[in-house]
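Complex shown without one protein chain; remaining protein chains in place.
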Amino acid sequence: MDDDAHDLPPLRLTVPEPEVRPGGRPDFSHVAIPRAGAVRRPEVDADPESIRDLAFTIIRVLNRDGEAVGPWAEGLDLSDDDLRAGLRHMMLLRAYDARMLMAQRQQKTSFYMQHLGEEAVSCAFRRALRPGDMNFPTYRQAGLLIAGGYPLKLMMNQVYSNAEDPVHGRQLPVCYSSRDQGFFSISGNLATQYIQAVGWAMASAISGDRRIAAGWIGDGSTAESDFHAALVFASTYKAPVVLNIVNNQWAISTFQGIARGGSGTFAARGHGFGIPALRVDGNDYLAVLAAAKWAAARARRNLGPTLIEYVTYRVGGHSTSDDPSAYRPAEESNAWPLGDPILRMKNHLIARGLWSEDRHTQAEAEVMAEITTTQKEAEAIGTLHQGLRPSPSDMFEDVYAEMPPHLLRQRQEAGF
Amino acid sequence: MDDDAHDLPPLRLTVPEPEVRPGGRPDFSHVAIPRAGAVRRPEVDADPESIRDLAFTIIRVLNRDGEAVGPWAEGLDLSDDDLRAGLRHMMLLRAYDARMLMAQRQQKTSFYMQHLGEEAVSCAFRRALRPGDMNFPTYRQAGLLIAGGYPLKLMMNQVYSNAEDPVHGRQLPVCYSSRDQGFFSISGNLATQYIQAVGWAMASAISGDRRIAAGWIGDGSTAESDFHAALVFASTYKAPVVLNIVNNQWAISTFQGIARGGSGTFAARGHGFGIPALRVDGNDYLAVLAAAKWAAARARRNLGPTLIEYVTYRVGGHSTSDDPSAYRPAEESNAWPLGDPILRMKNHLIARGLWSEDRHTQAEAEVMAEITTTQKEAEAIGTLHQGLRPSPSDMFEDVYAEMPPHLLRQRQEAGF
Amino acid sequence: MARMTMVEAIRDALDVAMGADERVVVFGEDVGYFGGVFRCTAGLQAKYGKARCFDTPINESGIVGAGIGMAAYGLRPVVEIQFADYMYPAYDQIVSEAARLRYRSAGEFTCPIVIRMPTGGGIFGGQTHSQSPEALFTHVTGLKVVVPSNPVDAKGLLLAAIADPDPVVFLEPKRLYNGPFDGHHDRPVTAWKSHDLGEVAEGHYTVPLGRAAVRRAGRAATVLTYGTMVHVALAAAEETGVDAEVIDLRTLLPLDLDTVVASVKKTGRCLVLHEATLTSGYGAELAALVQAECFYHLEAPIRRVAGWDTPYPHVHEWSYFPGPARVGEALRALTEV
Partner (left out) sequence: MARMTMVEAIRDALDVAMGADERVVVFGEDVGYFGGVFRCTAGLQAKYGKARCFDTPINESGIVGAGIGMAAYGLRPVVEIQFADYMYPAYDQIVSEAARLRYRSAGEFTCPIVIRMPTGGGIFGGQTHSQSPEALFTHVTGLKVVVPSNPVDAKGLLLAAIADPDPVVFLEPKRLYNGPFDGHHDRPVTAWKSHDLGEVAEGHYTVPLGRAAVRRAGRAATVLTYGTMVHVALAAAEETGVDAEVIDLRTLLPLDLDTVVASVKKTGRCLVLHEATLTSGYGAELAALVQAECFYHLEAPIRRVAGWDTPYPHVHEWSYFPGPARVGEALRALTEV
């Protein structure tokens, strides 16, 4: 069979490349996008093998006309207030991002990471959870806090590392922590918390509790080894956890093809573990919420983990340290076929007669006013280099529950 | 949808358990075993999606009557000598294991790990490789050396850590190393070498070479994170590597269900990465060889990686430190439905008129004689606690290419 | 009181802890049905059920990572890494996550996890069953690092570790599991039952973390050591007749510096002894602290005796292991200066 192998051409290394680089014309024609409402909604206890196709399509609810259509829309039954709240949360997050970006440019803090284009994912997901449930977020899920009603001022205090920062200025900006909000302390290390989410969920099951956990990871970070640890443990112990993958197409300068490799989608990773996997329109607030509820219901019924890939696009730079024009066409985000999550939700509300252009313009103003007022309050406390900051002696606290002798000595030496 | 969730029963932790434990009656009826010859053999460039089924079946060639049947048999064209050699290699490995086990009991060495029941996997695979190809084996693939004609005496010297041990007594018994044999130095750390095999294969592709690599891992070790690293890199760079999983049902005392979790098979892990996956009868010398050749052909044609799960059974203890009767029924191995690889190959040779019971009994005697003579020679050099051992001063060599000052100082202090 | 090996003492500690506190869960590779390759968890699954003592997939990062999630939830996980040599895949979870969670969240989330692992050589385990990686933990602020040298301490320290609100790395010298070992590998092995410290109190008691024990009072020199080497040091003192004060540190982080300094100021001479490789080993920290704290009392340079800076070689186990001969020589040299 391989007798001829000696005459074969020499081997070559394959290195995946995005369709376009700066200078080229953005082209997402390769992204197959089914009609909204086209994808079936199986029972939550469906056999994973029987729903493999859901990892290779895109579950969508909002159509071009702003209508919520198809089986995933049905289960939702959201009140008009719920819908308006959803829009408002996304608008708040976007406005908050805009102000914090600006604040970073003004050197009021060292660093910032925004959500532009991805607002629907974390804002909608939060609404599928219950008090007591726990998220293990990355740095790009602040919507979990905003949709949970966490005070914007506390978020700003954290970004500014000021005297009222809940984590005492110890963490980089956006590394929030709020137990009450079910928002686990963010680690700067990628993927480590995915397996922790599984462990937390296992603990809930061990304790005969009813709370569930949600893990969060980016497309690029699925390559990390702890992603595997999480899927292995979740699969083996049927942990009540929702494992979210936010595929925003980019990992800093690296396009998603480098992490995804030969598999069609990230959702497909679940199939190697017998874990049901959904692929969802991440710019569709209602689709995200519908999928999240489906997965949460599985977890609560002790049916085990669900893997969800949210297909979205990172419109902004990776962080304030990043300039994407160096590695992708500037216009690429406009070419992104799934549209803008806020615009789509707005159109839905209008189509439902719950909203209008005027009301929206007004809301934008209200939201921005709320943010700026809050920002003034936060800045009145302090920013990274000005005003009230945590006391330096605090630097030695919380390394341990009780300060051991060598740290007491060091604190003294430091003169605090 | 989850309004009723509050009335749901509390969560429980699921912990997979084997069908039987000591005291119970072994039962492998759940292992679905297709007829030999029943599974199709696709082209080597078949689309992975189109051959998903090959990860959920068992590719078999030798039937009950000892005939080689079906599409996987056809490609093989082995000479009569090849066939007899295959049987002989497995017999040599088994006899070698028996003697080394005995030697360990006699305290001639500290430790040993045998292959009983798994001889076909490494012995057959080796025949699909070419000079220059590189295996990254675990401690249970000594058949790669034996089938390659590596001197048994060198293997014994390694097991005895004597003065002529190629690795100078530095490694635990069975951690062989032979560059000429394409047998990478065995590490005691699980899974670490799976990704190294991928890297080696990438290097071959980078260099425009024609050599391929083979990674080896056990069922239990697929849970390790480096398994993921290997699949991610192999999938992304289409590395010319064969990724072997030896599923011998057990990882020390832990049954394969703990590592496998909810996925039907280990081969299925490949699907999450778009890597073609085969599931093969690991006790069928011809099936292993046929699958190995198919995967090797893919690699040589730059078609990328293949994942192969060999379904076999660890008949003996994990190592000389292990007593399996503590965690599985003693009779379980007899109940194992895929039979004994040597017996099946012997019957095949007889069915082909190339072999006979007498010839076999005679061969057993010859093989044992060869092993015992060689063993005497090796022991004449030395064993772990007697005879010629590597000089202690050698302990400081090869930490670096050139001994740095602090090691020179330590060697002197040690008095060597 | 009951005669116990160190394995039995550890198992007893786990049993007492699981019996007293539902939040205590025990898991790791082969720890469930089988009870661990060293049998430290034997019987616990049968007694407390599969949800509180279970086998895990072979993924050390997963074992510790899941444990961190459980600890953050409110359980008290006690996880086993089968050999300290295999802790490296879990190192990121230990260093980046367990050790920093309290700090990062300003105390909002904590990580009361105990990470057990057999450590050290002396069993012909070669490079991957013999390592002593304690210094890789003592450099990590936020961790506590414990190394018992006998059954009584093993039980008391383990119970203290489980009760501790912070992550504890618990290194168990495997050569001491079934008996004390003074480094004389050529002599018949002794059992714990013939040793005072094999006399273990029943029920619950703790040996506080952060406190050293003086195993032998002496005036000629101070030996700072822990784990297996405590027994080697005692043997070397007897055999050389050097009146050494042998200090069993028991907890390496936080260190009981007061006991250390008091002894060295008394003896004026110090030998630091461990099985781990010399360079950047924990002995370096001890020597650095002692020279700083006792400079004007030191009559001779502090000596370090440790494993050579090579991997642990299978055949040369006893040339590598810092046995009584090497330690004795060092004691003599130290006291003859």
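Just a few scattered comments:
When the chains are written out, they are named A, B and C in that same order, and each has its own residue count from 1.
Assume a residue touches a chain if its C-beta (ideal position, glycine included) is under 8 Å from a C-beta of that chain, and two chains touch if they have at least 3 such contacts.
Fair warning: this is a prediction, and the values are worked out from it, not measured in the lab.
Partners of the chain left out, restricted to shown chains and counted across the full complex, are A, B, C. Of the listed residues C:41, C:110 or C:127, the one in contact with the hidden chain in the full complex is C:127.
When the missing chain is restored to the complex, the residue among B:170, B:269, B:360 or B:389 that touches it is B:170. The omitted chain makes contact with chain C at the following residues, 85, 88-89, 91-92, 95-96, 100, 103-104, 127-128, 135-136, 138-139, 141-142, 253, 276-277, 279-285, 287-288, 291-292, 295, 298, 300-304, 309-311.
Although one chain is not displayed, its contacts with chain B can still be listed: residues 134, 136, 166-168, 170-171, 175, 177-179, 184-185, 187, 189, 192-193, 195-207, 213, 225-226, 228-230, 232-233, 236, 397-401, 404-406. Within the entire complex, the positions of chain A that touch the omitted partner chain are 12-13, 15, 17, 21, 110-111, 161, 165, 168-173, 175, 187-191, 220-221, 223-226, 251-254, 258-259, 261, 321-322, 326-327, 384, 389-390, 392, 394-396, 399, 406-407, 410, 414, 416.
To be clear about the criterion, only the chains that are shown with their structure count from here on.
For chain C, the chain whose average C-alpha position is most distant is A. For the pair chain A and chain B, the distance between mean C-alpha positions equals 41 Å.
Work out the mean CA point of chain B and of chain C, and you get 36 Å between them. Residues of chain B in contact with at least two other chains: 12-13, 15, 223, 225-226, 258-259, 261. Within chain C, the positions touching two or more other chains are listed as 51, 56-57, 59, 61-62, 89.
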